[in-house]
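Shown here: the complex without one of its protein chains, the others still in place.
What follows is subunit A.
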């Protein structure tokens, strides 16, 4: 083979590999959506059909009207949204304060604090649920969405601070100094100079916390005793174990749970990587 054909063959092989990766990544998600759009008969049929032949929205209609266990899926989506938004609002405030402290000031205990953040970020929720379930119930927050918000704030905060601090550090300190020389108060400097510049970072961090809280399973599963308080992941697993044969409905519900995450995800994926691998991938 001459070099030109060889290079061309290499190109084709690479693109073929790319197509395989695309198919392997997309197929399960495709199958989830396709199942949700197939008729009951088509799902149960032994005929192998890659594409839904007659589309139907019956499963989506069913989960929204009849719902899961007589509760519309709106309720579960709503619960998840409340928990996730609550976590974001409370969490971002605390994260911004802490991130400003570590990025803007040099003080005793700063390094220890950062190391503490890295460590607690890895504490397994699956282990902490045992003491936390007792604590939350004793505080009267068992079976309440507020209890879930509080816990989610705790578990998303370390990473949120870690991620946000690079954004705060990226704002040139001179800007703040200029503002303060011009006579702006500390609060004004923060509000009119630092805050607008950190806002994009705050959005990225918020989306991260939102996704984590939206997906959280263990705490919601353990603490929410009443079906009406289930968040989406808990409702989904309940649905799957209760009506395991209604795969159309289960897949429609998973689709509804996945869509918001995918949308948010596409917005922030670059930040997630640089936050987790920290210095390692910074060129």
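Brief remarks follow.
The definition used in the following text is that a residue touches a chain if its C-beta (ideal position, glycine included) is under 8 Å from a C-beta of that chain, and two chains touch if they have at least 3 such contacts; residues count from 1.
In this section, contacts and distances are computed from a predicted model.
The listed choices are "YeiH family protein", "Sugar ABC transporter permease", "Adenosinetriphosphatase" or "Molybdopterin synthase sulfur carrier subunit"; the UniProt protein name belonging to the chain that is not shown reads "Sugar ABC transporter permease".
Among A:9, A:89 or A:262, only A:262 touches the chain left out of the display. The set of subunit A residues touching the chain not shown comprises 14-15, 17-18, 21-22, 24-26, 28-29, 31-32, 35, 43-44, 46, 48, 94-95, 97-98, 100-107, 110-111, 113-120, 122-124, 126-135, 150-151, 153-155, 157-158, 161, 166, 168-174, 177, 181, 211, 214-215, 217-218, 222, 232-234, 236-237, 240-241, 244, 247, 250-251, 254, 257-258, 261-262, 265-266, 269, 272-274, 276-283.
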